[in-house]
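Note that this complex is displayed minus one protein chain, with the remaining chains in position.
For chain A:
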Amino acid sequence: MEIFVKKRIKAIKKGDQNAYADIVDLYKDKIYRLCYRMLGNRHEAEDTAQEAFIRAYVNIHTYNPNMKFSSWLYRIATNLAIDKIRKKKPDAYLDEEISGTDGLTMYSQLSSNEASPEEALESLELQETVQKAIEKLPEKYRSVIVLKYIEDLSLQEISEILDLPIGTVKTRIHRGREALRKHLGHL
């Protein structure tokens, strides 16, 4: 897979834009998922994920091949998402509450193969609760938690993506877990 990616990047650097479609296809699920968990809103997640891919394309010449390409993409997407969180005005949070059902249809689709409607609803509510809890985290904890538990990355990779020492990543994960526990631990 790394060879596939390297070949595509070479072609892109030579100006073959079509080769980039393969890169987007390969990583779109991960990047979109990350953006959604960071921002909690499908529309914003899509915008941010698209912007991340466009930035990566425009700056492809600054990509250092010693880094995993996925890590580089994660870095761009995480930084963009953090920027968006910081720029959100307090009144934007009100809209968020109202449009909190944003992911609803999606979740009900996902849980349609589950045993009973009661269970599905239970799971749906739980999904909402989990996302709300993530969104309550300050962004520096939110990013490490999402990278660790949603993207399932190692501490080493997270440290590379965020350009932080592993010790700092660990501390943030610990604090993030403690903060989440207050909302989710008693369920």
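The rule is simple: a residue touches a chain if its C-beta (ideal position, glycine included) is under 8 Å from a C-beta of that chain, and two chains touch if they have at least 3 such contacts; residues count from 1.
To be clear about the criterion, contacts and distances are computed from a predicted model.
This complex has a chain not shown, and the name its UniProt record holds, of "Electron transfer flavoprotein subunit beta", "4Fe-4S ferredoxin-type domain-containing protein", "ABC transporter ATP-binding protein" or "Anti-sigma-W factor RsiW", is "Anti-sigma-W factor RsiW".
Where chain A meets the chain that is not shown, the touching residues are 15-17, 20-21, 24-25, 28-29, 32-33, 36-37, 42, 45-46, 49-50, 53-54, 57-58, 103, 106-107, 110-111, 126-127, 130-131, 134, 145, 149-150, 152, 155, 170, 173-174, 177-178, 180-181, 184-187.
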